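A short write-up of the structure that comes next.
Note that one protein chain is taken out, while the other chains of the complex remain in position.
Coming up: chain A.
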Amino acid sequence: MINFILICSLLFLTFSILAISYRLVVGPSAPDRIQALDALGVNLIAGVAIFSVFLRSVAFFEIILLIGILSFIGTIALAKFIERGVVIEHKRSE
């Protein structure tokens, strides 16, 4: 029973990732694509967590932390590029 529920949730996560990748490719503006990338990271984390429950294993927990860190940094870099125009400033602006 629990395996059926886990497989169903993995299936719906796959649908969600497909919809997100549509928005990632088509998305009219750059903020849409950044939101789609962030949501893609969250969906990947959820998929890995459900898969590790499915396998009864703790070997994938470090991957969850790593995807979270990389998605966080990527979102911050792209958001800063949109707002400021530069990613890494040479001298503090204020």
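Heads up, the rule we're going with is that contacts are C-beta pairs under 8 Å (C-beta built on N, C-alpha and C of every residue); 3 or more make two chains touch, one makes a residue touch a chain; residues count from 1.
Please note the rule applied: contacts and distances are computed from a predicted model.
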- UniProt protein name of the chain not shown, from "Sugar ABC transporter permease", "Hydrogenase maturation factor", "Na(+)/H(+) antiporter subunit B" or "Pyruvate ferredoxin oxidoreductase alpha subunit": "Na(+)/H(+) antiporter subunit B"
- Note on the structure: Out of A:8, A:30, A:55 or A:73, only one touches the absent chain, namely A:73
- Hey, which chain A residues sit against the chain that's not shown? 59, 62, 65-66, 69-70, 72-73, 76-77, 80, 83-84, 86-94
